[in-house]
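Yeah, one chain of the complex is gone here, protein chain that is, but the others are all in their spots.
For clarity, chains are labelled A and B in written order, and residue numbers in each chain start from 1.
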Amino acid sequence: MMNLIKSLGIWIAAAILIVILPYVFPSGASITTMCLMGIMIIFALSYNMLLGQSGMLSFGHAVYYGLAAFVTAHTINWAIKSGVPLPLPLIPVAGAVTGLIFGIIFGSVSTKRAGTAFAMISLGLAELVYSSSLILRSFFGGEEGISADRTKLIRFFGYNFGPQIQVYYLIAAWCLLCVILMYAITRTPLGRMCNAVRENPERVEFVGYNPQLVRYIAFSLAGLFAGVAGSLAAINIELAQASFVGAAQSGAVLLAAYIGGVAFFVGPVLGAILVTYLSLTLSDFSEIWVLYFGILFVVIIMFAPYGLSGLLMMHAQFWRGPLGSRLARFGRLFGAYLVAAVPALIMLGGAILFIEMIHHVAQKGAEGANMHFLRRNYITINTHSVLPWIGGIVAMIGGFFAFRLSWPTVANAWHKALLDAQRSGA
Amino acid sequence: MKWQMPKKLLGLAAVGLVAGAGYLALPQKTEAQGATIKIAYVDPLSGPMAGIGDTGLKNFQYILEDINAKGGANGKKLEIVPFDNKLNAQETIVQVQKAIDQGIRIITQGNGTSFAIAISEFVTKYNERNPGKEVVYLNYAAVDPILTNDKCSYWHFRWDANTEQKMAAITTFLQGRKDVKKMYLINQDYAFGHGVRDLALKFLKEKRPDIEVVGNEVHPLAKVSDFAPYIAKIKASGADSVITGNWGNDISLLIKAAADAGLQVNFFTFYAGGTGGPTAVKQANLSNRVFAVGEGFANIPHKASQDFEKGLRDKYKVSLFYPRGVNQMRMLAAAINQAKSDDPKKFAAVLHGMKFEVFNGGQGEMRASDHQFMQPMYMASFGPIKADQPFDEEGTGWGWTIAGKVDTKDTNVSTTCKMNKPS
Partner (left out) sequence: MAELIIISTLNGVLYGMLLFLMASGLTLIFSMMGVLNFAHASFYMLGAFLGFQISQWAGFIPALFLAPLIAGGIGALVERYGLRTVHKNGHVAELLFTFGLAFIIEEVIQMIWGKLSVDYRVPTWLDFPAFTIYATNYPAYKTFMLVFSIAIFIGLIYLLTRTRAGLIIQASLTHPNMVGMLGHNVPRVFMLVFGLGTALAAIAGVIAGAAYVTQSNMAALLGPILFVVVVVGGLGSLWGAFVASLLIGLLQTFAIASDWSLNKFFGDFITPTRGTLLFDVWTVTIAQIGPILPYLLLVLVLIFRPTGLFGTRET
């Protein structure tokens, strides 16, 4: 009983958070951003049913997302035209069904194989679908796509979903529902079998299960949830377009899931939030934001293979014993982090300055020597002077060595915290 | 060692701080945060099409500097604020939303009809749902006729001639070129390419029924790396001229492949003047065989526009790709002045049906029935520049020579637009 309340509590807290978020961040841009985050959370979690739970690396997950978006746009238009009383909140069901159906169709050919072959088939299927989207105009609407007006549907308790805030609550509700469902799936025998197939398919066969079938079911379900995400995306911008099934969309969800960390359920949620936020805001600071994004991704792969959630979960082991000692332990640990963070930030700042100056000289040299650092009009840097170059390089290299020097402090604090936690946990 | 290390560290960190960050603080220059009218420029600034977006941005920056030097609009300065739409429809809408949240109420965009339609529909819906906070969309390059026909909007204004007008201009020009007898159509396989193809067939039938269309081809958009197979087909068809709406690499590669195979035909193009096009034509050594249609070219003998072109090239090292951008911004400033307000609802009413002296000289009009700008068009051919021509392109030593001018009346195509004018 206690456990039930505890696990329910998390979801109730999430629901409350979702309700109050628009009051904390009321601006139009933050509502829009949160809508996209909600969609990406569903999409990234559905992707993780493949990669994280079942060990299938897909380069074409956007196929189910995109096809569902198109069906959604067509469904809305059809409902308006034929006068069928279909309220907007039910429309994502059409997307879910679409995702599931295509998951069943394409899954039947691709899940027979695992590993690299699966990845390659997903790539091939994605290219096939994307290319046909430009040929089959009556369904995909050519490059213009299919647009739909969500407000023309029958009203839902007086709401017409014109204002973005109403759409936010629609997305948030579906997001919560999908997250709960996907979490529940990981707790079922099917979820466990998926993990087993990921770890060791041979052994799964020995105990009498068919790994292909397990993969197939997981794949179809992932298609279903991707369909919900795509459907919400189409509702959100009232448009479905060929880029929805494109490689960039498939790449984005892969990045989101991996950066968040595929080993934990919560990972893709964190990844979706971070990746959506960065891809929306980084471009305000720099033209070469994709470079920083790529570097972040590579750094995470090299040094934090379990992603952000992995880094967070490493700290779970310190959360033991009486509350006071927990806090004291974390306090000391974060003190050490702070010591390391200063040189790390200096290194980062120097590197960014250096990269931005190279970019300015190479690409904007004709516009003169002065560069607005990170597009801030109040920081002007003269790229023809030697000083900022030296400053950038010194900060970068000096910061790097200082960071290396700080590392033993962190390691030391880590060990102490670990010992301390083990003592109090025993 | 435990607590000595941090001390050393802090020392090192301090050095880094002083050296790196310290400099940042030095040459701060705060710009006067006076009242400016901001215009959001929503186009690709990263990814494969970033080059085009970047060139457009530079064009607009110079255009606005010029306007601001002459007093701006309604006493305020105009400022262009870049937003990267990453060549993605969803991102386009989000960036427009972001711009609106920052208080920007004028949006300009040009690359990609699909994004243009998305913006036009978004802006129209937004204005319906948020009366009193209207936003206008100024379109400088998205040319699908649908934007001023079936999907027209009061809040959308287009300064570029649409596909139909451009094709009308090309075929009007062809009426004076009786040497053209066999035409081959090659276009990109998407809405725009199909539009070019269909309109070419329609207008050729009207204006030059004697021309035989010997081939009609669409190829995948931006995916072909070698056009040699297509050139082989053109050659086999016996065509003497080609009409193509290709842009970007698809036009450069097409022309390069034609030159490699020794195919000597005329190319009547929409976008041979785009980035990379002139270089390809020069490499192909197709002197005065490649034609482009446009509302203005650098070598048009018109003093004011040539001075402007020279100023832009000196400052930003790019050519004026968008003479229509000059018309757009100058008309915007004039409309704001006339309305004595930078409220879109007020100055849109002035733009609606506004007449204006265009950049290269001549009368233009923002047609009230569909918000399509009507202007004289030119056909130009690309070849070695002559003594009286000041401008070459992309450092090739070749430039555009005007081959013919098409008057406004010949591109005055009809519209099906039923505009919902707000009360």
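Basically, contacts are C-beta pairs under 8 Å (C-beta built on N, C-alpha and C of every residue); 3 or more make two chains touch, one makes a residue touch a chain.
In this text the structure is predicted, and so the values were computed from the model without any measurement.
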Looking at A:Ser7, A:Ser27 or A:Ser132, which residue reaches the missing chain? A:Ser132
Full-complex contact with the absent chain, from A:Val197, A:Ile288 or A:Met371: A:Ile288
So one chain is hidden, and I want to know which residue out of A:Val84, A:Ile154, A:Leu177 or A:Ile301 touches that hidden chain in the complete assembly. A:Ile301
Footprint left on chain B by the chain that the document does not show: 48, 50-51, 54, 189, 217-220, 222-226, 228-233, 235-236, 249, 252-253, 256, 260-263, 275-276, 279, 283, 394
Using the document's contact rule, name the residues of chain A that touch the chain not shown here. 51, 57, 109, 112-113, 115-117, 119-121, 123-125, 127-128, 131-132, 135-139, 247, 251, 254, 258, 288, 290-291, 293-295, 297-298, 301-302, 305, 355, 358-359, 362-363
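In the analysis below, only the chains that are shown with their structure count from here on.
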For chain A, which residues are in contact with chain B within the complex? 27-29, 32-33, 36, 131, 134-135, 142-145, 147, 149, 151, 162-164, 233, 236-239, 241, 243-244, 248, 279-280, 283-284, 287-290, 339, 342-343, 346-347, 349-350, 353, 366-367, 373, 377-382, 387-388, 390-392, 394-396, 398-399, 401-402, 405-406, 408-409, 412
In their shared complex, chain A is touched by residues of chain B numbered 2, 5-6, 8-10, 12-13, 15-17, 19-24, 27-31, 45-47, 50, 54, 83-84, 86-90, 93-94, 97-98, 100-102, 112-114, 117-118, 121-122, 125, 129, 144, 146, 189-192, 194, 220-221, 315-317
